[in-house]
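Excluded from the complex is one protein chain; the other protein chains are retained at their positions.
Right, chain A next:
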Amino acid sequence: MKRSITRLLMAPSVIMLLVWMIIPLSMTIYFSTIRYNLLYPGQNNFVGWMNFEFFITDPGFIPAVSNTLILLLSVLIITVVLGVMLSALIDKPFFGQGIVRVLLISPFFIMPTVNALIWKNMMMNPVYGIFAWISESLGFEPIDWLSSYPLASIIMMVSWQWLPFAILVFVTALQSQDTEQKEAAQMDGATGWHIFRYLTIPHLARPIAVVVMIETIFLLAVFAEIFVSTGGGPGYDSTNLAYLIYNQALLQYDVGVASAGGLFAVILANIVAFFLIRAVGKNLTV
């Protein structure tokens, strides 16, 4: 087929994504260099780097960056490690496998806003929540999760949502593992740990790469869970970059500073993507 036709077929996707990327991004760059507060219309003079200075010196900035990274790394580690272990353990036929699969994947379908509401109220509420009831039954003081450990609580909610995804991808991957190889290894006296370490883990390299990549895309942008449950607080304890920028733009009406923050988020995402693609990229077929 002619090159021109193949180009034509790609054109709609490429052009639309290009527009989707370039127009808002250049507007963001422009806004980030002018004074632009929705409360003071008409005073849009050029201010250079001032918005960036404001954003970077904002007391919420350092916590927001570190919270974003802590959230990303913790959820990645929890879901991948637990996901690999759990899927290796349940990768054998047992009673009711189909139902277990359905139950396991369900949290992935729950919308983030509902996820946050369930955990905030029914699980973590210090008076009426299930956790409080459990710790009281065991004779401990109930913990007010959201105010004492806000970031850990968010990590718990987000991991709950993504662990099923990891488990199911890994279980599907394990089903294609070579059983003869495993049996041969067993005959030669390999222990369960050796099989797991030298056969299962290498077999899972590509699925792990895929899980890490997809989760990273979504974890850098966690918003609804924070919006609904902690509102970024107390203080900035559970504010991530997404939430900080939202705060600047729609609560303080400062489009200029919010745009500067947006650019910063883009840069951070690119740094993460760079390391990520280097770390897992060789495992992806493109």
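In this section, contacts are C-beta pairs under 8 Å (C-beta built on N, C-alpha and C of every residue); 3 or more make two chains touch, one makes a residue touch a chain; residues count from 1.
Throughout what follows, contacts and distances are computed from a predicted model.
Chemist: I notice the complex is incomplete. Of the names "Carbohydrate ABC transporter permease", "Carbon-phosphorus lyase", "ATP-binding cassette domain-containing protein" or "Glycosyltransferase", which is the UniProt protein name for the chain that's not shown?
Modeler: "Carbohydrate ABC transporter permease"
Chemist: For a quick check of understanding: of A:M50, A:L168, A:A185 or A:L199, which residue touches the chain that isn't displayed?
Modeler: Missing-chain contact among the listed residues: A:L168.
Chemist: For chain A, which residues touch the unseen chain?
Modeler: 1, 3, 5-7, 9-10, 12-14, 16-17, 20-21, 23-25, 27-28, 31, 86, 89-90, 92-97, 99-114, 116-123, 127-128, 130, 132-133, 137, 160, 163-165, 168-169, 172-173, 176, 206-207, 209-210, 214, 216-217, 220-221, 223-224, 227-228, 241-242, 245-246, 249-250, 255, 258-259, 261-263, 265-266, 269-270, 272-273, 277, 283-286
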